[in-house]
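Working notes for the structure below.
A protein chain is absent from this complex, but the other protein chains hold their places.
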């Protein structure tokens, strides 16, 4: 099981599409840095099939004014939760 | 009249679309660096309406193996030609 | 018609993830301090700079919302935002924290053409 | 099924405009020299690295085509290219200068899952 | 678990260094061990001893030093990526006839082999890119 990290907004970068094509059925996604714009609709629609395994880093949401704006299928997570995700998955792949 | 410089491939970046929305009817476009991938079809279709004012930097085409691959509405231009374009236009705007 | 001495500073990058937005705003502030007539255009991801509720980063990184608060002090009052970029991000002018003028696509070429200089960040 | 000790190096950047491609290839070469079983995957703009007819840059910048010629010498022989990325750029496997295996979207997750480590450039 | 981080973003140009530092502290807080931080691509600029950020911004260089001191973390800088970008330690400066240097311990110039090694020996490797 792989943890994918995405730090680009889907609104301006095509990398989210490449990443989605490599994700396995159990893989998890954590949105960080500018990636957290993808936690908010309408961009978040891209990740709606990942409910239960799509996360967004709380501190990056907060600094960007996005706290409370996440789509229902995106789970906010603090930095400790980020570490936990890396414990629970075997590998991390960063998309940028 | 503005000369627009674009150094991103339309295949992976959305900036070409933003640039096109700002271009005036007489403005010119020069594709440089990774922007020259946009001189080749299918990406070049994005610029088909710019025939006669769409150029691509020859040395960047050459290093990438694209010499002779330009769409018919894209004019290859050497570095002297680039300078000439900046003489003939009042301002240059770089998109990246 | 715009004053032909106007400097247009285009901001296309979101706050916090890179220094582009701050460095673009710095050019605008310095130009204004030197007496230039500055117009700002928020385009693409740059419109995220206008979202309300932004904070400092977790290590104390300043972000750019504090800089935006200083624009009026520098007499930068012509602040445009691309309506299409806002819509693509689910934003409306009404919910932004700063007084900005939305512009439509047909206005953009004229905005660029009538500015004496353009800085694109 | 791939050897679970395989290292996957994903190359997503085009030659010449940035150092990403060369720096990714350097990781692959060093890993192979240290005895690792390396698989390369060209994805997105990375497939431009395989286009034939590339040259040094106008100031003598090396590009990456000379490095690709050395892959066999380093026993890097499992070279995959994303078929969808090729198609989006009007390229076919037949016209590429290096012996590569096209892969379809359904194969990608397995390629990532069975690699012992993944470097994404 | 034994963690390694890879930092590819330059300080102040991109958030990558900030994110890596935040993650570093969080993993230590959860009882893990941060063995290695490997700086590659523009990440090598993090190793400069000459950075003078404004007082009201975080000093990333100092933060890396404190981390190395408190956790015994190795701060490895890819020598090939560093030298061409103007990052050099005392030894390489002498070797290349440079009049000064800007990388000093605990930052250590090293080869890419150390990155490959980290990927084999550490339990987790997490990359922060620009």
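Annotations
We call the chains A, B, C, D and E, going by the order they appear; numbering starts again at 1 in every chain.
The rule is simple: a residue touches a chain if its C-beta (ideal position, glycine included) is under 8 Å from a C-beta of that chain, and two chains touch if they have at least 3 such contacts.
From a predicted model like this one, the values you see are computed outputs, not experimental measurements.
Among the chains on display, the ones the left-out chain touches in the entire complex are B, C, D, E.
Residue in contact with the omitted chain (choice from B:11, B:32 or B:61): B:32. Not every partner is drawn; the one left out touches subunit E at residues 10-13, 41-42, 45, 48-54, 57, 61, 83-88, 92-93, 96, 98-102.
Not every partner is drawn; the one left out touches subunit D at residues 16-19, 57-62. Residues touching the missing chain, restricted to subunit B, are 5, 7, 32-33, 59, 79-80, 82-84, 86-87, 91-92, 94, 96 (touch as defined at the top).
Just so it is clear, only the chains that are shown with their structure count from here on.
Farthest from subunit E in terms of Cα centroid separation is B. Of all chains, the one whose mean C-alpha position sits at the greatest distance from that of subunit D is C.
Between the chain pairs A-D and A-C, more C-beta pairs are in contact across A-C.
Measuring from the averaged C-alpha position of subunit D to that of subunit E gives a distance of 26 Å. Look at where the CA atoms of subunit A average out and do the same for subunit E: the two points lie 25 Å apart.
Here the CA centre of subunit C is 34 Å from the CA centre of subunit E. The residues of subunit E that reach two or more other chains are 15, 22, 125, 127, 129-130, listed in rising order. Residue positions 7, 11-12, 14-15, 33, 59, 79, 91, 94, 96 of subunit A are each in touch with at least two other chains.
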